[in-house]
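Apart from one protein chain that is not included, each protein chain of the complex appears where it belongs.
Presenting chain A:
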């Protein structure tokens, strides 16, 4: 039994404006209701679906996993940038063109001009991040919607890419990067694989398939983890940490949620937005560099429609198109769904044109679900 005065105090405490109309929320429900929920459900659904229709096609063998893993990782790399930018309240439609541009810059500098590959890569990063900053600067200074400004850059950069490529090499595909990159101190970060020894050991132990004849006999079919996947994981982890744990992340949410309210409490909204444009450009350049190192060539038409694919991943992942709300983990799951569906239909032997039908359907379903979840969390009506 508590002494009477203690009871009195307890009563006072419970008297403070608690709203009796608010239902108690169970821990389970609280753990469930999160921005990524739609994407998590979508991921489970997609995996179950393909386990059922393509489970025995090799889709879930190491090679199969590498196949859709790499495609998903590509989507994830650009989705992380698009996600943070969208949460900050802006779009970048020039991502696809930026990918083509960055690739051609690397190829021209390294193959045509004879620069070392590492210098060409650094130059591409500098140029593209600067272009991202220009995008952001124009959006901030003109007050125009980023949709329009970056749409202009979608055309400008694509045109420049083709022009540069044709003017310097008389063709739109520039090969020979792989040869130039041999022994390069930076190129290995974007092409090739890591954990080679580990995978060799797996093959020796008979856990994964190895070649049984030919010149590579005894070597594992899956050599290791592609650097592309490493980049994707690193960017997702970095993006998630930045967004949810840091002060800058709070400013990203604030800039997209209500720029004016954020300015009133001293958040440097313009700086946040321009930095996010630069980060998106950085992600596009990572994508381009990995692609160039993998193919050994650059082509002026690379990256077509990537800006929309990135936005689809982000929206499937639960982000709000108008900014202020979203999740990097969700966007990464969106990229996973994208990759698994695209490659899964191939494994399942389905008509590949159905990919877009399937994707459109998932997009609608995920967004409907996300809208409901978001209303539950944020109290929108």
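Simple rule for what comes next: contacts are C-beta pairs under 8 Å (C-beta built on N, C-alpha and C of every residue); 3 or more make two chains touch, one makes a residue touch a chain; residues count from 1.
Methods note: contacts and distances are computed from a predicted model.
Within the choices "RNA polymerase sigma factor", "Oxidoreductase", "Transmembrane transport protein" or "ABC transporter ATP-binding protein", the name that UniProt assigns to the complex's undisplayed chain is "ABC transporter ATP-binding protein".
Annotation: of A:182, A:205 or A:265, A:265 touches the absent chain (contact as defined above).
Between the chain not shown and the residues A:125, A:231, A:253 or A:287, the one that touches is A:253.
Mapped onto chain A, the footprint of the missing chain covers residues 16-19, 22, 25, 241, 245-247, 249-251, 253-254, 257-258, 260-267, 320, 324-325, 377-380.
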